[in-house]
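The complex appears here minus one protein chain, its other protein chains still in place.
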Amino acid sequence: MNNRLINWFKYASPQNFYPIAGKLIPWFVALTVAFGLAGLYVGFFVAPTDAQQGEGYRIIFLHVPASWMSMFIYLVMAFWAGLGLAFNTRLSGMMASALAPTGALFAFLSLWTGALWGKPMWGAWWVWDARLTSELILLFLYIGFIALQSAIDDPRRADKAGAILALVGVINVPIIYFSVKWWNTLHQGASVSMTKSPSMASTMLLGMLFTALAFWMYSIAVALLRARSIMLERERHTEWVRALLMAKE
Amino acid sequence: MLNASNLECVRGERRLFSGVGFRLAGGEMLYLQGKNGSGKTSLLRMLCGLTPAADGEIYWRGEPIGRLGDDFRAELCYLGHHNAIKEELTPLENLLASARLADEALDPDAALDALEQVGLLGREDLACRYLSQGQKRRVALARLVHERRALWVLDEPYVALDTAAVELVAGLIGAHLQRGGLAVLTTHQTVAVSAGAVRELQLS
Partner (left out) sequence: MLKLIRAVIGRDLRLAMRRQADVVSALFFFIIVVSLFPLGIGPETELLRKLAPGVLWVAALLATMLSLPRLFADDHHDGTLEQLALAPQPLGLVVLGKVIAHWLVSGLPLALLAPVLGIQFDLPNDALWVLTLSLLIGTPALSGIGAIGAALTLGVRGGGVLLSLLVLPLYIPVLIFGAGAVDATMTGLGPQAHLSLLGALTLGGVFFAPWATAAALRIALE
């Protein structure tokens, strides 16, 4: 048991994690492509045409997984940031910083695909329904996190401050979601809703699952890539980085 | 009583010092020396627990200061570069407010006495904004007159003071050491303090 504990913290040092991350990335890229193709195949060829919405509904194969990922990544980001705050490990903070832009990307993708779905279906580029509005606020939370970290020069302070912001955000996300839902149901003006999507045939669910997995693999691959470059930048004064860069020359 | 071992300081991306350690007993003063930028202020802040050390431990009465928390801070008096006075308040109000916030008993008479000792009698009801730099420093130093906490950490206490005031502060530190207190300070001026053993630590 003691051995396992030591091993875990050993890989928590950037120096040891850097090469491992490098070896893992190609695998995750491969998985991304595999799941992505599966998802697109199911989405375009296997899932049936919807009775009410015709072919246009197929964008939910991107929209819904993107929403799932944007929320999932926020949780993971807050987890890593909290870990870094509690145990003072450098790598956890770097992972949180590496995940944030990808999370923001999925939040934006969710909003964009939501708009692309809304226009042909209900004639409006944007509706203030609970899901989309919460997604928009989530995007603001991501941007706040990224802005705070880029405004603070000292990387350790940036990690810790970002961690507090992410943890406060995580607590607030359910509160925000609840309040937005409340707001939306009381002001039942727009009767369109993204949540009133076509009833889920199991093939549709399968397609969304594949795309979600593809997005997940993509996120891990990109986060590892970004984390590696963060490691190089932050640790550029250390021995191992210098040796690495000299070896490349 | 105060024990530091293997302290390392990393500021930004530069390592300022490592492997720094010392022991300080009651009645002793530690005189911290080093060039500008060698990390003296950082070390003082580490001793206070404001800045975490990149490596190493600091012990007070045998316990790590992180674990002691409020108990350590109850015995600590820190005077940094900033005077820690509010410009809108008068010297008297400043002394009383900081005592109250630090949970120390200080009645107005004792506060006036302290201000008199540092030579600010007659100025105690003027907003600090209207005082000179030296006078503001004296308001900050007036805390030391009635300060009975065991550990004094002082960052350049003699800056902007005239010779009489420097002697006064040296006297206060000396009296503190005689009572069995400890002092850690940095200064660019060599000032003789009348009591206690003096240790030196050079940060290179």
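For clarity, chains are labelled A and B in written order, and residue numbers in each chain start from 1.
In this text, contacts are C-beta pairs under 8 Å (C-beta built on N, C-alpha and C of every residue); 3 or more make two chains touch, one makes a residue touch a chain.
Just so we're clear, the structure is a prediction, and the values are computed from it rather than from any experiment.
Asker: What are the shown chains in contact with the chain that isn't displayed?
Answerer: Within the full complex, the chain left out of view touches A, B.
Asker: Quick one: which of A:Ile143, A:Leu206 or A:Leu232 touches the chain that's been left out?
Answerer: Selected residue, touching the omitted chain: A:Ile143.
Asker: With the missing chain put back, one of B:Asn83, B:Gln117 or B:Thr186 would touch it. Which one?
Answerer: Considering the complete complex, B:Asn83 is the one touching the chain left out.
Asker: Residues on chain A that touch the omitted chain in the whole complex?
Answerer: Within chain A, the residues that touch the unshown chain are 137, 140-141, 143-144, 147-148, 151-152, 156-157, 160-161, 164-165, 167-169, 172, 175-176, 178-180, 182-183, 186.
Asker: Suppose we count only contacts with the excluded chain; which residues of chain B make the list?
Answerer: Contacting residues on chain B, toward the hidden partner: 48-52, 70-71, 73-74, 76, 78, 80-89, 93, 97-98, 100-103, 127.
Everything below uses one rule, namely that only the chains that are shown with their structure count from here on.
Asker: Nearest whole angstrom, what separates the Cα centre of chain A from the Cα centre of chain B?
Answerer: Each chain's C-alpha centroid was found; their separation is 48 Å.
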